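This structure is in structure tokens; I'll ask about it shortly.
As you look at this complex, bear in mind that one protein chain is not there, while each of the others sits in place.
Up next, subunit A:
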Amino acid sequence: MRSPRRRRAVAGLLLAPLLTGCFASGGGTTDDASGDGSRLRVALAFPPAENLSPYGADATLLSRLGVTEGLTKLDANGVAAPALAESWTRENDRNWLFTLREATFQDGTELTPAAVAAALTRATEAEPVTAALSGTALTAKADGDRRVRVTTEEPDPALPLRLSSPGFAILSAKAYRAERVNPVGTATGPFEITEVTGTTGATLDRFDAYWDGRAQASGIDARFIADGSARTNALRTGQVDLAEAVPVSQAATLDKGTRRETATTRTTSLLLNTESGAFKDPKLRAAAREAVDGSVLAQDVYEGHADAGVGLFGPAVTWAAGKRVEPAGRAEAADPDGTSVTIATYDNRPELPEVAQVLQQQLREAGFEVKLEVREYSRLESDALAGKFDAFVGARNSLLDTGDPVSILASDFTCDGSYNLALLCDKKVDRAVAAAEKEADTAKRQQAAMNAEAAILATDAAVPLVHQRIITGVGDSVRGVILDPYERTLVGTGTRR
């Protein structure tokens, strides 16, 4: 548009404030191929929500990037394996003795029993309490110059599993000096955070003194890209080497070689409100369970990137299949006869609204009247926990928080459970879960967990729909990505490009 001089001046005046301070900082996407391993560029799905506090949702973010570690870690079979602790023994019901390995923090200080005890103590004092601790209390004290004694209030046979949680990350004393716990340069992992750019990105450098050998990549440039399509586009345009959690809708746009699938411990279930509403009646719950067909969901909604629901623990929980127990004493299905129900779900995981709509049709065919309620998760949770809906469709990673199969059953399905979306309060279930909680021996504990699963499934409070596989986009030149069914790690010492 042509304009007289005066107008041009006015336009300049108008635009002046807009020209300033616009761009995000570059987040060094340079190819640093100085013969010493190039930097990895990673696109993560969830931006830090709590200033990278290791006690909340950001904890897995830190462990995925290889920043923090705990005393233990989960191996492929879901058993606790040594990490910062070389070995451990159970002294008695409540006391455990962990022997530390020789390691240094990223700030150069030594991994000492005092530092570990202090770190664990801080984790127990976190506000709000870290999910890994759910329902237990523990104290940690240094014992000699190599060992730490951890004492639990109640007997906790799953303690080593619990300590594998990202919420029990061990940081050096420097991290705890301020009010906020600061993992920058104070963790023990192969990579060290050097810079965090708000919720946009983070820069990490290799930590050369890592106890398990030097990482092959010289550093990581992490970007947080919440939008699934944008994350996939970043990989497709070569702006990143790794993109986590590629949504199903975008998976088909990636080459087969770029698309890596991992069965995860994340199960999508239909949770029926057992406390109020139509599904208080076990016969209607049974009718709903019979009406629902998970294989359609796995094949069509998830386009084959999922397995049909077999139980609360899916194929990624490797030991579960052999120990599964058939639920006994289920109610007879009754005719719904037009009973009206409301299913709630959230759209943060884009597949869930589609799942809910398919469920709506399946239940409708069985004779239910179904209304859907789709919201953003944070606007839904409190209403769901208060029992305002008849049913809830949610995706839950059963081993993410504690790594212990029993503790998730306790928090999600017992009378005192803190995340009991089915509002289930059943004596048989409580007994079965309590029995499992007492087992110390791994095999026996796993069997007891499966018994409890059967008890829960028998109530029809939870209908497992699908077991999701996570799709990770991996650039052609990238090697050694860790595809972790527990979604706790992504980058390790062997990851390179």
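We adopt the following convention: a contact is a pair of C-beta atoms (placed from the backbone, for glycine too) under 8 Å apart; a residue touches a chain by one contact, two chains touch by 3 or more; residues count from 1.
In the analysis below, contacts and distances are computed from a predicted model.
*Asks:* Can you work out the missing subunit's protein name as recorded in UniProt? Choose among "ABC transporter permease subunit", "AlgX/AlgJ SGNH hydrolase-like domain-containing protein", "NADH-ubiquinone oxidoreductase chain E" or "Hydrogenase nickel incorporation protein HypB".
*Replies:* UniProt lists the chain that is not shown as "ABC transporter permease subunit".
*Asks:* Would you indicate which residue among A:T151, A:T200 or A:T262 is in contact with the undisplayed chain?
*Replies:* Here the residue in touch with the unshown chain is A:T200.
*Asks:* Determine which one of A:P113, A:G228 or A:P282 touches the chain that has been left out.
*Replies:* Touching the chain that is not displayed is residue A:G228.
*Asks:* Quick one: which of A:D205, A:E261, A:E354 or A:E369 touches the chain that's been left out?
*Replies:* Within the whole complex, the residue contacting the unshown chain is A:E354.
*Asks:* Check each of A:D241, A:E373, A:E453 or A:D484 against the chain that is not shown and name the one that touches it.
*Replies:* For the chain that is not drawn, the touching residue is A:E373.
*Asks:* Footprint of the hidden chain on subunit A, which residues?
*Replies:* These residues of subunit A touch the chain that is not shown: 1-4, 6-7, 10-11, 13-15, 17-19, 22-27, 49, 198-200, 223, 225-230, 233-234, 236-237, 239, 247, 249-250, 252-253, 296, 299-301, 303, 347, 350, 353-354, 356-358, 360-361, 371-376, 378-380.
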